[in-house]
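Missing here: one protein chain of the complex. Every other protein chain is in place.
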Amino acid sequence: MARWAWMLGGLIVWAIHFLGVYIIASLGDVVDRADALAWRMAGLAFSGLCVAVVAILLFLSLRRLRQGEDEPNWRFREQLAALGAFVSLVSIVWQALPTVIGY
Amino acid sequence: MTEAVPGTSGWPPPVLDPAGPFAGPLNTLAWVLFGMGFLVLVVVLIALGVALFGPRKWRQRLGGETLVWAGGLAFPIVVLSALLIYGLGLTTHLTPDPEPGEMRVRVTGEMWWWRVAYLDDQGREAWQDANEVHIPVGSTVVLELDSADVIHSVWVPRLSGKVDMIPGRRNYMRIQADEPGVYGGQCAEYCGGPHALMGFVVVAHEPEAYAAWAARQATPVQTAALPSPGAEVFDRAGCGACHAVRGTEFNGLAGPDLSRVGARRTIGAGILPNNEGTLGGWISDSQSIKPGNRMPAYPVLTGQELRDVSAWLKGLQ
Partner (left out) sequence: MKSETGFDPALYDRFPTKGERPEGELEELERIWCRPKGWGWVTAINNNFIGVYFVGAAMLFFCLAGILALLIRTQLAVPMNGFLPQETYNQIFTVHGTMMMFLFAVPAVEALGVVLLPQMLGARDLPFPRLGAYAFWAYLVGGLAFFSSLFFGLAPNGGWFMYPPLTSMTYSPGINADFWLLGIGFIEISAIAGAIEIIVGVLRNRAPGMTLDKLPVFAWAMLIFAVMIIIAFPSVILATTLMELERVFGWPFFDALKGGDPLLWQHLFWFFGHPEVYIIFLPAAGATSTIIAVVAGAKLVGHRMVVLAMLATGFISFGVWSHHMFTTGMPTISTSFFSAASMAVSIPAGVQVFAWIATLAAGRLKVSTPALFAVGGLTIFVMGGLTGVMVAMVPFDWQAHDSYFIVAHLHYVLIGGMVFPFFAALYYWMPMSSARPLSERWGRWVFWLMFWGMHITFLPMHLVGLMGMPRRVYTYLPDRGWDVINLVTTVGAFLFGLAVLLWIIDMARNFRPFGDREAGNVFGGPGLEWIPTGLYSVRSIPVVKSLYPLWDDPQLSKDVVAGRYFLPNSATGERETLVVSALNAEPQYLQRMPVPGVWHVLAAVLTAAAFLLLTVQAYWPALVGAVGAVLCMMRWCWDLDRPRVADMVDIGAGIMAPTYVSGPRSHGWWAMVITLVVAGMILLLNAFSYVFLWSRDPGAWGSPPPMMATALLVAGYVGAAGLGWLSCKALALDRARSPVIATGLMVLATGLLCVVTYSDIQAWLGAGLRPSTNAQGATVASLLVWQGSLTGITGLMGVYALLRLVFGHVEARRPSTFQLIALFLGYTAGQGVFGVLLTHLFPGS
């Protein structure tokens, strides 16, 4: 399980981020307005956190790729982890944009 | 049918022929997107062409992961980032918060026609009409969109993108026309039965002409007060149970308000031109023209009766 989670780490963070910003905006919509400043900033802060996490994942998997490991097919899984973190990074940044310009 | 029914139609494609500030940017966006799409398609096809038929050396250059990085990741990320920023900004720009003092018209989707109510400054209903929205040129009109039954969607491509009418929710749509004219519209969300035949028009007048039109609407109907053979037929056939004619005892609410039906450009919700012949045909057998609509056929009416009632209705202007 841990190996799967690591391999899919970036994408999992993407999913959490998506759910998070959607829920934050929906809560805002119920309580006040979806695009109220406070709720938008909360969403932005959450996005920032997720970007940081994915960036760290990307960095770690790249470092592990350089260092090597003692497991069969580790390289493949590590490459998936790095690529996944990269795609997630882009996607999360894109999804953070609405709190700044798309509300 | 000799005269054309004004509606969504023809050339140039209405989506690419905007007539107001809420459709103009969508047209620009559409062309940007077509350009982007065409460009990417050409790039892909050239790459594919080289991969399939190119000289050996070129193919070798393409046949590696670099192409996947460049074409599959870098290229889309750059293009899509730019598009996304443009698109998000545009979305925000086109959905401004409501401002006090904007003219409001409430449009309610019904199976399969549109109830139109003009609202006064306090948001109260001033008068009702159907299947036509009249607006003054050059100012923003807010449409309050309700549904009386199922989901419908308002689409006047030359003035704006579409917005759904959903039971239990009220949506808003802004339109503005820069030139006087008739702009065709249509229900875009499948609403069962004759959904295909649920059109309407937006009529834009110069501000003075609009004011005159509105003033006339606000006064009670004059011709209706006069007894006439047509009014008697209308009464006898029970039309008043569903239709209202302001200033008379006919006050049915189920169907379209007929107070000014003679002035409308179309009948049957945007499907037939409005004249005494089509009115008579519609009353006699609307079910063969628009199967499934909620108005029963009246085969019992004689030719003379149909002519009388049509003439009377056409006179309600």
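Order of writing sets the labels: A and B. Residues in every chain begin at 1.
The rule is short, and it goes like this: contacts are C-beta pairs under 8 Å (C-beta built on N, C-alpha and C of every residue); 3 or more make two chains touch, one makes a residue touch a chain.
Here the structure is a predicted model, which means the values were calculated and not measured.
A.B. asks: Can you tell me which of B:29, B:103, B:182 or B:221 touches the chain that was removed from the display?
C.D. replies: B:29
A.B. asks: Specify the residue from the set B:108, B:131, B:160 or B:248 that touches the hidden chain.
C.D. replies: B:160
A.B. asks: For subunit A, which residues reach the chain that was dropped from this view?
C.D. replies: Spelled out for subunit A, the touching residues are 3-4, 8, 11-12, 14-15, 18, 21-22, 25-26, 29-30, 33-35, 40, 70-73, 75-77, 79-80, 83-84, 87-88, 90-91, 94-95, 97-99, 102-103.
A.B. asks: Taking the full complex into account, what residues of subunit B touch the chain not shown?
C.D. replies: 1, 4-5, 7-11, 13-16, 25-26, 29-30, 33-34, 36-37, 40-41, 44-45, 47-48, 50-52, 54, 58-65, 67-68, 70-73, 75-77, 80, 83-84, 87-88, 90-92, 94-95, 111, 149-151, 153, 155, 157, 160-164, 166-169, 171-172, 184, 186-197, 199, 271, 291-292
Convention: only the chains that are shown with their structure count from here on.
A.B. asks: Taking each chain's centre as the mean of its CA atoms, how far is subunit A from subunit B in angstrom?
C.D. replies: 42
A.B. asks: Can you list the subunit A residues touching subunit B in their complex?
C.D. replies: 86, 90, 94, 97-98, 101-103
A.B. asks: Under the definition above, what is the set of subunit B residues touching subunit A in their complex?
C.D. replies: 73, 77, 80-81, 84-85, 87-89, 91-92
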